[in-house]
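One protein chain is absent from this view; the other protein chains keep their places.
In order of appearance the chains are A, B and C, and numbering begins at 1 in each one.
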Amino acid sequence: MSSQNSKVLLVYSGGLDTSICIPLMRQEYGYKDVVTVTVDVGQPQSDIEQAAEKAKLLGTEHYTVDAKEEFAKDFCFASLQANGDYQGYPMSTSIARPLIAAKAVEMAQRLGITSFAHGCTGKGNDQYRIEFGIRSLMSHATIHAPVRERNMTRSWEIEYAQKNNVPIQQSLEKIWSIDENLWGRSIEGGRLEEPDFAPPEEIFQWTQSVEKAPNAATEMSIQFKKGIPVSLNGETLSAAALVIKLNKIAGDHGIGRIDIMEDRMMGLKVRENYECPGSVVLLKAHQALENLVLTRDEIRFKKTVDLEWSKLAYEGLWWDPFKTDLECFIQKTQERVTGHVKLKLFKGQTTVLGRSSDWALYSEDLASFDSTTFDQRESTGSVKNFGMQPRMFQHLAEKFKTQM
Amino acid sequence: MSSQNSKVLLVYSGGLDTSICIPLMRQEYGYKDVVTVTVDVGQPQSDIEQAAEKAKLLGTEHYTVDAKEEFAKDFCFASLQANGDYQGYPMSTSIARPLIAAKAVEMAQRLGITSFAHGCTGKGNDQYRIEFGIRSLMSHATIHAPVRERNMTRSWEIEYAQKNNVPIQQSLEKIWSIDENLWGRSIEGGRLEEPDFAPPEEIFQWTQSVEKAPNAATEMSIQFKKGIPVSLNGETLSAAALVIKLNKIAGDHGIGRIDIMEDRMMGLKVRENYECPGSVVLLKAHQALENLVLTRDEIRFKKTVDLEWSKLAYEGLWWDPFKTDLECFIQKTQERVTGHVKLKLFKGQTTVLGRSSDWALYSEDLASFDSTTFDQRESTGSVKNFGMQPRMFQHLAEKFKTQM
Amino acid sequence: MSSQNSKVLLVYSGGLDTSICIPLMRQEYGYKDVVTVTVDVGQPQSDIEQAAEKAKLLGTEHYTVDAKEEFAKDFCFASLQANGDYQGYPMSTSIARPLIAAKAVEMAQRLGITSFAHGCTGKGNDQYRIEFGIRSLMSHATIHAPVRERNMTRSWEIEYAQKNNVPIQQSLEKIWSIDENLWGRSIEGGRLEEPDFAPPEEIFQWTQSVEKAPNAATEMSIQFKKGIPVSLNGETLSAAALVIKLNKIAGDHGIGRIDIMEDRMMGLKVRENYECPGSVVLLKAHQALENLVLTRDEIRFKKTVDLEWSKLAYEGLWWDPFKTDLECFIQKTQERVTGHVKLKLFKGQTTVLGRSSDWALYSEDLASFDSTTFDQRESTGSVKNFGMQPRMFQHLAEKFKTQM
Partner (left out) sequence: MSSQNSKVLLVYSGGLDTSICIPLMRQEYGYKDVVTVTVDVGQPQSDIEQAAEKAKLLGTEHYTVDAKEEFAKDFCFASLQANGDYQGYPMSTSIARPLIAAKAVEMAQRLGITSFAHGCTGKGNDQYRIEFGIRSLMSHATIHAPVRERNMTRSWEIEYAQKNNVPIQQSLEKIWSIDENLWGRSIEGGRLEEPDFAPPEEIFQWTQSVEKAPNAATEMSIQFKKGIPVSLNGETLSAAALVIKLNKIAGDHGIGRIDIMEDRMMGLKVRENYECPGSVVLLKAHQALENLVLTRDEIRFKKTVDLEWSKLAYEGLWWDPFKTDLECFIQKTQERVTGHVKLKLFKGQTTVLGRSSDWALYSEDLASFDSTTFDQRESTGSVKNFGMQPRMFQHLAEKFKTQM
């Protein structure tokens, strides 16, 4: 092992899975030094601090990378422009994975490291997303996935942690498996996976229940430029700041709870619970504006493009050339998605009150442009001709029926 | 004109447009007798009675056809199985038009009539739907569309009505143009067409505002058999009865207000307001059950099939052989859409609490069937191989970048 | 009528339909001056000369616009990049129409004219294409379509021509209706429209019959840059020159006869015969190269994009923003469609002998990159997991069958 290869970069969250990787990398994988990197995409500050503390305790060279603004701008808003959605889920966890991989590779390149480790299991989606990201950006990287490679169980992990002085108190107390970033929060585990189990109120932290949501509505206006939200009620905000602010406002109104059956990449169908207040509001506003400025055929076909984009994003295929092709289509449509959307947030619901844009394919001007010159009689031929082939078919069907 | 052709069948609603057609058919189109038919698809009883009274007053041979059960069963629920939706609208008005045409043709056949008249304008969608329906079912029908053919304006219609003793008091008082049936209520006209005008509370009659909706939620269970709702909270109900009941319950909870930009068939983009409490609840429940029992690829592709079906339904192409083809696909998927969905209706929102089905592709049984035999190590190859082509591309892109 | 409006610009081919428009515009439409424009998109030089002569004879201000290079570069090759095809037809006539409209508008703007006339009938596709083009580029243009507006028949046209000294000898001799440009030749009319009538040899002028095609094959190499053919057997050629040369070579080998059922825009299904030697060869070569450099998902989805593009092109919607959106997708994919395709032209067939590109997703290099590191055992899990959901379904289906 060359000196460069004596170091491994561990994508580190501070949880049980990734924490046991630290002693494992040294004892079982033969690395002298473990470098840990935590990428801040909007998870709770306490999680990030805890990760740093644990890393210190376990003696790694630790880095925290603040990627919130980049995440909001280049990942969340790219997803927004594509009305990013997989089976009802705004793909919050999914779209953070490529960025985490990219930041890990960036750090590795800076430190001259080519070996990586992550804590993903062999059952989930994240192993695909993280490894594809790393391999796309550093084609000859060596990647270790100890949890998968050793077919670990939770009890084995706990035992190993205890033997190796890895602090796991919090992991033991955790009932649910949580993932958080600016675009949303996912809650998994235990009975939550069952399709017929009503999720308990306790799992929600970002969103108020509708019952406890305030009795007064909040009205707001979001300004979009080329499909990107740039200001809230007239106040220009950075991408991350805008999302954070909306998460708070919409969450307080009980907006953004999502409860769906989701087909994971390997084919398992699982119930999933999410809290996505900000993204749910933005997606609704964005689509309302699109429906004002795009033609009927653009709206129709963009649905298909958006679905393809979303599948790639769900699977973490961020650097697929096909994704870039789709984005060229999407970007072109977004050039006109500029304008204002007025919303009412109330009791778990986002209502669009109005939308306006210079690119509206509706305007009194245009309406009159057509209606003054519009003579109803001119429709006659088009109505008469409408559905000619289906009517020919009916004609034949009738004829053959009679013959029999 | 043969004796048979001295009669014309007028599709009659009792409104201004169709009422003036009665004297017009006699005076301008040369028909001796006008037969009026009102098809009851769930519009207010008072509207139906009024139509009958006016018809009597204007001296037509009048028929009211109760098609509510047929409408619910064969039109609303067919649409439900297809998750019928056009740009956010459950297509309530659209899917009633073919049935109205069919009932008119049925009546005409019974009475030996081959001439039809309707009151649709030359700007809207209904002319296409109604005429396609009639022509499909009676290929050599003669169809008159006086409002379109004479390029009538509202003021001309009023004047003509007054000259001909057509009662129009109610038409004069009406501010909005309303269409109602079991599957929903549409409200159009005036400033409501503007994209940036917040609709006034007064336009809503089926749905309570969220503000005034009760503070206690209603939980319910809907049972589906092959994609069709058959009972509510264990009580078996006819199709029409079930929809009527749900409209009431959901409307009281403020559910079903829809406010969208809609692209009409001729290309005009207009803001539309709908109240669809029952259909909104059923569509949500139906889709939740589908997502439990269908495979990922069935879910993905059925979206495309549903969109195609919806476009045909929106355009009134009910007897298009393509629609039948699509329905063969849909019906096959629905064979498994059997089970229960638990819902919570509260403050304008429908929340799915749980879903269960014998055909669930999730079950503890199946989950364990896979997880006991699942060795995480087996994922290694599939993860390593994942995204091979995009990675080859990155490899090449990197190489060419370096060369330049 | 203002002085500017005393002139009308007639899109002129020299045929019967457009020739009678000259006296008609003066006598019936009240124009003082008729300006005729013939756009050269590759029709026979004799047609163009004849049009000029007739125009002179009929006293119009006449212009011939050579648009061959623009047509080849911006219309034919745009179509090539989209594998442009409608139901088996490379859309030669279709894609010429927008350019003809554009050149007419350009000329009108230069001359200060806002009134247009064309000779399209009310049954065909061209009326839609030409009028959409003119209206898109000059929104307040006045457009006259005399043949349609007066519901003309051929015999009426002949009579009118004779009365007005319009030379029609050639029109009288013509049996078939021909349209020609660089991208192909269409032959219509009479029994050719019948689906079960074998087209006679005499209708073909660009292509040799396979029977008479030479017994020696021609091999050639076409070089593409970003989806555009730039050289033939190493010789760099302008767009038009390349297409003209290929039409000759491929036509001599009997390549490019197309005989299909085609659904016209208004719904009529008609048999169509085309000769498209050059475009058929280029489309085959282009697709072979795409299949070498694009990923599987790009190939799959580009089919859908190409179909949408082709529908727009067939309908003449050249200036639809949706078309631009699609082209952004297409252009991005074409960045890699650079390389060489070796072909063999022989006895009516084009055979791809080989293809090469720096962007090939195949190369010994890449193959070994994967195969040296490829351990077959790694496939085990992915094979075992394959089709999990369909297998769950079979499991359930089996269970329920047993129970019954």
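In this text, a residue touches a chain if its C-beta (ideal position, glycine included) is under 8 Å from a C-beta of that chain, and two chains touch if they have at least 3 such contacts.
All values reported here derive from a predicted model rather than from experimental measurement.
Colleague: Name every displayed chain that the left-out chain is in contact with.
Modeller: So, taking every chain into account, the missing one touches A, B, C.
Colleague: Just one of C:F116, C:F132 or C:Y274 touches the chain that is missing; which is it?
Modeller: Hidden-chain contact among the options goes to C:F132.
Colleague: Please pick, from C:V11, C:I113, C:I187 or C:L292, the residue that touches the omitted chain in the full complex.
Modeller: The missing chain is touched by C:L292.
Colleague: Of the listed residues A:Y29, A:Y86, A:W176 or A:F393, which contacts the missing chain in the full complex?
Modeller: A:F393
Colleague: What residues on subunit B make contact with the chain left out of this view?
Modeller: That gives, for subunit B, the contact residues 263, 266-269, 295, 297-298, 301-302, 304-305, 308, 320-322, 324-326, 328-329, 331-333, 336, 385, 387-389.
Colleague: Can you list, in ascending order, the subunit A residues touching the missing chain?
Modeller: So the residues of subunit A touching the unseen chain are 295-297, 358-359, 361, 366, 369-370, 375, 377-382, 384-385, 388-390, 392-393, 395-396, 400.
Colleague: Hey, which subunit C residues sit against the chain that's not shown?
Modeller: On the subunit C side, contact with the omitted chain comes from 87-88, 121-123, 127-128, 131-132, 135-137, 139, 145, 147-152, 193-198, 210-211, 217, 257, 259-261, 263, 266-271, 288, 291-292, 295-296, 299-300, 303-304, 307, 317, 319-322, 342, 346-349, 351-356, 360-362, 364, 367, 370-371, 374-380, 383-384, 386-387, 390-391, 393-395, 398.
Going forward, only the chains that are shown with their structure count from here on.
Colleague: How big is the gap, in whole Å, between where the Cα atoms of subunit A centre and where those of subunit B centre?
Modeller: Comparing mean C-alpha positions, subunit B is 32 Å from subunit A.
Colleague: If I count partner chains per residue in subunit A, which residues reach a count of at least 2?
Modeller: 263, 266-269, 295, 304, 320-322, 387
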